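The complex appears here minus one protein chain, its other protein chains still in place.
When the chains are written out, they are named A, B and C in that same order, and each has its own residue count from 1.
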Amino acid sequence: MCRWIAYRGETTALEDYVTEPAHSLIAQSIHAMESTASVNGDGFGLGWYGKHPEPGLYREIRPAWSDENLRYLCRHLQSHLFFAHVRAATGTAITRANCHPFACGKWLFMHNGFLGNWNRWRRHVEALIPDELYPSRIGTTDSEAIFLAILGAGIQHPIAAAAKILARLTDIVRQSETEDRFRFTAALTDGHDLYAFRYSVNDHANTLYYREADGGIVIVSEPFDHDENWTTVPEDHAVVAKAGERARVTPLFQREWQAAE
Amino acid sequence: MCRWIAYRGETTALEDYVTEPAHSLIAQSIHAMESTASVNGDGFGLGWYGKHPEPGLYREIRPAWSDENLRYLCRHLQSHLFFAHVRAATGTAITRANCHPFACGKWLFMHNGFLGNWNRWRRHVEALIPDELYPSRIGTTDSEAIFLAILGAGIQHPIAAAAKILARLTDIVRQSETEDRFRFTAALTDGHDLYAFRYSVNDHANTLYYREADGGIVIVSEPFDHDENWTTVPEDHAVVAKAGERARVTPLFQREWQAAE
Amino acid sequence: MCRWIAYRGETTALEDYVTEPAHSLIAQSIHAMESTASVNGDGFGLGWYGKHPEPGLYREIRPAWSDENLRYLCRHLQSHLFFAHVRAATGTAITRANCHPFACGKWLFMHNGFLGNWNRWRRHVEALIPDELYPSRIGTTDSEAIFLAILGAGIQHPIAAAAKILARLTDIVRQSETEDRFRFTAALTDGHDLYAFRYSVNDHANTLYYREADGGIVIVSEPFDHDENWTTVPEDHAVVAKAGERARVTPLFQREWQAAE
Partner (left out) sequence: MCRWIAYRGETTALEDYVTEPAHSLIAQSIHAMESTASVNGDGFGLGWYGKHPEPGLYREIRPAWSDENLRYLCRHLQSHLFFAHVRAATGTAITRANCHPFACGKWLFMHNGFLGNWNRWRRHVEALIPDELYPSRIGTTDSEAIFLAILGAGIQHPIAAAAKILARLTDIVRQSETEDRFRFTAALTDGHDLYAFRYSVNDHANTLYYREADGGIVIVSEPFDHDENWTTVPEDHAVVAKAGERARVTPLFQREWQAAE
């Protein structure tokens, strides 16, 4: 159970969103409000886009609250599209490779949630990753495996690709006699368009909010201030925030995708 | 504000005290009860005595709760006298050299507390360290400086040496116009005898408890179970637990020491 | 390309073999002689047996030469059977989970070598790991995958199990058009008996030596002193050092195993 923030808008220093707000992501690393794990001290990560077509990554296994490098980077890095994440591990190792966000080519992904009984289902989920993407499997988390599976499921249509993999994962946990839980609140981007997802099986979904202003959007697992303009994303829905358009909220499983399944 | 445990008694695996109790030190690292800092995630350390006259040390900057090495070591290390500590930093860097316990020759020391406005008083306190011990100043904490000052103040009489340095530190913070606070709850040993201290200036002292059984003693900043036999150490007192004797609680500033000052 | 040492004999402090010899493993971490990688600075690890039936592990991603914890542990840990390893990574992430030795139940394993073009063959090799051992796959190295595959191939007969998996791996790299190389110089133990292997395909095998004295044995990738009693293990051979017996060197692929294949 983690906390994260995704930003797209005017180019800005990351600190305006990551370290400076009263209830910033860094503050959430040591005391989150809307999370079953109030401490998110098992590493963190930044992913951001600049001049290079592929995103930059800074991931560390130390708690975000004590990382002086993070403060310098949030002050000096400027970006129009970035992800930040603080991790509360749910069983897999504390390594940089297991910290979010995950990058693959131009894509960036981060996740709050878990696939219950991961050790039992891991091979089934890894089998969803196509051979050509398997070399990008550098960590061992459920999150990274799901990301690579989505990338391999027709990523030119991100919502459809995610819905396809979520349907497969739903089948996997539903077949479990132990009613294993699955929570998936995630963000995905190609450096231009931004997508977020709120979904769960056998459980309540983790929270997801967004706020638009000045042509930009911030999507978060938990608001970082008391502004009243945060919109709650309903369960089983996705946020589609295409560059140059207003965000829209859409059901994850629309009729045509279910038909396609 | 940290949490710690000191043990002397039958040789035992460290896990019996450090990782296995319901409210173990590891559990306290992610959620302490009697501390202003409920998260003690800024590193940790073990110090223990074995065949070698000088203690072993294992110190790490990661949170104790996620360190797999710590679990292996607590299972495999056996000792008759050991210290364990989880750290909540109060301003100094997160480095191994700033994690407790601190070792110097045969001596081992750990501390819960702080000397307020440390950056202002640091030079005054470091000046209390004799030249011959200054090479042992490998970190930058108030705790290590106080330890080395005590070692240099006639350590053949540990309570008197500590009282002497605490009196100097009291003078330092009392002369501050800002009424800087000083909290000192600490443990000290030479590998045979065990001492603990509870003291403060301009503030309440941090908690300190001990429990004797089977000729051994455990001294803690916070009980790790609901046993009723924990004894609270009063403020401005020390615990003296000499090898082969029952522990006794003594005022830190007895008449003769004050006279000696 | 790594360096390692395996010891079984009288209970001793690890420092006698790991840190103190003139050309100790720690010295080899910063300057190895018989290795294509002269710097082995990508992490290290200790594995040792004590009272507990399962081994202890201490693994770190820092270079061995600068780790103060390692020096303390080598002085204070006593064992009759231990492994020590310094790593030069060949492509996989620098994480503790990727440092040797690897433990699974009572078994301990470490490896010097690589399976060339790992990203291409990884799925084939991971497929050799039985489902019930796949939860023990916590890292991403070729070494750990081969270890778990051997454990799953009839480990009650360790040489036969290793030979079986090495034959499969030989088939995999031989089918490659690029003549991918495979080097495997490894040690394996269950806490009683000790086994070591020297093998390669499409390449020269890495060096392997052993020395017996006083009923004990030391097996190394590179001698740590100029003693003349080091015996070179030939390519395609294994060392079998059963508890209470003299070591013997045996061909890896004996007639009956090849037949069984």
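Keep in mind that, in the parts below, a residue touches a chain if its C-beta (ideal position, glycine included) is under 8 Å from a C-beta of that chain, and two chains touch if they have at least 3 such contacts.
Because the structure is predicted, anything quoted here is derived from the model rather than measured.
The omitted chain makes contact with just one of the residues B:S38, B:T140, B:T231 or B:Q254: B:T140. Taking the complete complex into account, A:W48 is the one of A:Y17, A:W48 or A:F224 that touches the chain left out. From the options A:I26, A:V39, A:L73 or A:V201, the residue with contact to the chain not on display is A:L73. Contact with the chain that does not appear here is found for just one residue of B:H23, B:R96 or B:R168, B:R96.
Residue-wise, the contact with the chain that is not shown comes from B:R123, picked out of B:K51, B:R123 or B:H204. Counting the whole complex, the residues of subunit C in touch with the unshown chain are 30-31, 39, 41-42, 61-63, 65-66, 68, 89, 93-94. Although one chain is not displayed, subunit B still touches it through residues 92-93, 95-97, 119-120, 122-123, 131, 134-135, 137-140.
Mapped onto subunit A, contacts with the missing chain fall at residues 48, 50-52, 56-60, 68-69, 72-73, 75-78, 96.
Here is the rule we go by: only the chains that are shown with their structure count from here on.
Chain centres here are Cα averages; for subunit A and subunit C they lie 38 Å apart. Multi-chain contact residues of subunit B (touching two or more other chains): 68.
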